[in-house]
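Below is the structure I would like to discuss, written out as structure tokens.
With one protein chain withheld, the remaining protein chains of the complex are depicted in position.
Take a look at chain A:
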Amino acid sequence: MMWLSLVVAWLDWLLQVHCVASMPLTKHLKVAIVDPNPALSLRNYYDKSEMPDSRVSTITPATISLFKDVGAWEHVQQQRHAFFDQMQVWDYTGLGYTRYNARDVGKEYLGCVVENKVLCNSLLLSLQQDADSRKTIIPAKLTSMTLPPKSPSSGSSIGHTTMDKLSGMAKSDETFEQIQLRRLAKLELSDGQHIYSKLVVGADGAKSHVREMAGIKTSGWNYSQSGVICTVEHTLENHCAWQRFLPSGPIALLPIGDKFSNIVWTMGSDDSTRHKLMSVDDFVEAVNYALDHGYGPHPQSSSLDHYIESLPWITGPGTLSTREHFEVPPKVINVVSERMAFPLSLMHAHNYASSQVVLIGDAAHAVHPLAGQGVNLGFGDASALAKVIAEGLSLGADIADLALLKKYEKERKAANITMMAILDGFQKAYSVDFGPINLVRAAAFHGAQYIAPLKKTIISYAMGDKKWPLFS
């Protein structure tokens, strides 16, 4: 009888499966991937001549090194991707701005923007290439899941008849199989198959079916904002990530490669429907207005700023961006993809693991896209889970053991909640248009721009090089 470790997926599962497949301790685990996404059957690289998809992710250097470890990064490099080494953040009040440069922390890039389908494809391709790994892709949807009853001791989960059988030494293979199957999770799929699995990893996004079936509760709130995403074109290449906080929400312009950029514009739900439906020209105009002169003036460097710039003990040696001046983002000339809108919310599951079920990625936590951290948290979860499973196996533990899964939860929960709290704090701070708060934000911009140690901490934390924002 084969014991499958089952993975139901969105994006993080691929990395998870990869990590499991590549570590020597976990190579022997049988993994089944249940996902109806038709993209899973693709075998080739995406052509760079195609228009960029509007669903993109900004991945941090920490995630890039995870990809390199599993051998998927070389595939990403063959397809469209864009490194960026500078970032500028400012708001509509024009009272301050911050520029970040990768060279402030001695690195060459702050992150890389890659289309989601490219990430998926790369992971899949490197998985195909690994002939040893025992994985099966099942293109079906999960319809229901039956978990074995939770019992403190094995004695009560197995009926009296079985106990008698054992004590009477009247074993038959059939009975044992039934006993063993009863301890596994049974999954029913949309194509009529049943699968039995020791461990079910739920990586099926914010509206996770697996989480619902496992009965794990969540907390969170809706942001009453929606994000509009699309791909736009410029006249020149763009190597900088731009983010401007407007009264209704931030607009972000991320380079995707070849003179294209991706827009993520957060605004109220009604506005987002309007922007989705308006004509292309109107939308281009709205975008340029939002990025340039709209809603407020450009930040000007005052004499105070020039004075602070000249103080080396604050600005620190080697931090180039403290001397960089405010720049206007490149003009958008065309929209080349369909505009999509989706509602934003914050969500956090109370537990990441229950007996035989564990959640990773958006299934466990959903965050605001304003700092591009969501998918990176998910990839961090995937690699942490793989590591915990490998450690458990090296000590002969049962992979579905709750105590083992709790170790994964302990490692990731604190880090995820910290990041979520910070992002939520930003979201709330920037949604208020009130004089004193505006000045506090301006002071924060100035602080992050000129105080070198603070800037370096922010960059390192956002890049994934530091685990905690302070004391790390």
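In the analysis below, contacts are C-beta pairs under 8 Å (C-beta built on N, C-alpha and C of every residue); 3 or more make two chains touch, one makes a residue touch a chain; residues count from 1.
One rule holds for everything that comes next: contacts and distances are computed from a predicted model.
Think of the chain that is not pictured: of "Ribosome biogenesis regulatory protein", "Aldehyde dehydrogenase", "Ubiquinone biosynthesis O-methyltransferase, mitochondrial" or "Proteasome subunit beta", UniProt labels it "Ubiquinone biosynthesis O-methyltransferase, mitochondrial". Touching the missing chain, out of A:S65, A:S144, A:Q180 or A:Q193, is residue A:Q180.
Of A:K27, A:K186, A:R274 or A:K387, it is A:K27 that touches the chain left out of the display. Residue-wise, the contact with the chain that is not shown comes from A:A397, picked out of A:A62, A:M278, A:I314 or A:A397. Although one chain is not drawn, its touching partners on chain A can still be listed: residues 1, 3, 24-28, 152-158, 162-163, 166-167, 176, 179-180, 182-183, 393-398, 402-403.
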